[in-house]
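Rather than the whole complex, this shows some of its chains in their spots.
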């Protein structure tokens, strides 16, 4: 069973510790909260969206927070916990396991690097590192940059100045330009008048080899899953990537593009400046999205789209001529 | 009479010191420049926009910069000063009272916190504080963050790294994520070829309890009035809020949204990513604005809008089907 290296986890809990009303026959303690796909048999998972029912039947989780409409999708090995509002209950139970993942409390144990631990790494002035930060050889870290505890950065990376990286695992030959804030908690909460309930963000940001992140980008970490930037994918300046977004390899994302949460972008996708991608979408491979477009529907492989809402280029031109 | 704690004020001035041509019978020195609503009887105010005539009749100001078309809106107690260009004259006279509020000269007296003054506050490394900064107990301030003179931050606040806060008053339990720049002068000036005349910004930023400001947001302070973020209002990353904007309680503002100056947003408003709100608008309570929309007109309570220019959802769908 994997361990979350970035957040302290409480528990394990009996299911009756978490849901007092539930009568379960199982004698299994719950160790963690995981997605349908990633859960093992001592995890609790959740199902609240028809997009994910195909992950449900093969889940290894012992328990699943869900509603009655999804009851036929779960395997016998996974006991449903029926609730009215899955996200609200998930939020509350995740807060019990991870009481410190809902607000990014700054790491106040940061120190200047002990250079004997980082023999082949170059540091600018006033770099601040948390505990157990790993940085591969021939990497260089710019001045005033902060890398919080347990972050891992590969070899031959270039990280600029005024960068913050937390809760992230970064590959080799990655370039992160000045001013980026990577691995922060996402914009997820249950709206409650007077006091919103923040969703804990226990996922990471994964950045693969040869990726480049332009200046002043923000990449939020995942809530339960991870946020992912694929190999050799390049982001221009001021791009915003929300929690759980996954971007494939070899993509080109121009300046000021924004991604709402949980969208999955294919390989070799190119996106023009200031385009916006709504949440929970699936964008195929080799898709081209024109600058300024607003994408609110899934896009199939190889399609070029434009407009707000974005439509195929052919339709956009036809509509413009009307 | 209230005092501006952030900016040194010159004066008081006789009205003849400010407007040599004016023959006034009043024997009142002018101490400050205030909006129609906030002015007391030793203040100068201004009126240049029909949206504010309802504030005019009850103003307590002794003098009002205005044009002849507004002469019937002012009470007898308030003497009009008729000019051709109200904003230009207001800019010049405000510069006489506040000669240092047109450019944000960095506070070069910043120092590391004297921890005996902040016993129950946690600080990261290299935090820099101006004079008379107040921070409430159990608050935490991230590394490399700068809080300039006279700023007040409440209890149980979390302020990230690489933040700059000036000219601001921040409530309790507020979260400010990494990289935010709060309380800077707004984008206000009289365009003059070769040498624009900058408008002094003598207002503040007020952030109410339980609000959250995402990473890399910019919130400009007000020019004459304040910029306001309401209680329990949450902003995602890279949001830009211009001078004098007022956002009500319990709002949700997604990533990369931008507000032009002086718009007033109601309560429980939700705004999708990358939407833009023009200046001087009134957005009602419980309004929903779809991501990517461009709002250029007032919106009534409870309305959902979409598009550019934004129209009601019904109209948007009807137009799309044509």
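Every chain is named by a letter (A and B) in the order it is written, and numbering of its residues begins at 1.
Definition applied: a residue touches a chain if its C-beta (ideal position, glycine included) is under 8 Å from a C-beta of that chain, and two chains touch if they have at least 3 such contacts.
Just so you know, these numbers come straight off a predicted model, no measurement behind them.
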Enter the number of copies in the whole complex; the displayed portion holds 2.
-> 3
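Rule of thumb we're sticking to: only the chains that are shown with their structure count from here on.
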Measure off the straight-line distance from the CA centroid of chain A to the CA centroid of chain B, and report it in whole Å.
-> 34
Name, in rising order, each residue of chain A that touches chain B in their complex.
-> 103-108, 110-111, 126, 128, 144, 146, 162, 164, 179, 181, 184-185, 187, 189, 191, 193-196, 216, 218, 220, 238, 240, 242, 256, 258, 260, 274, 276, 278, 294, 296, 308-309, 322
Within their complex, chain B touches chain A through residues 122-126, 140-144, 158-162, 175, 177-179, 210, 212, 214-216, 231-232, 234, 236-238, 249-250, 252, 254-256, 268, 272-274, 291-292, 307-308, 320, 322
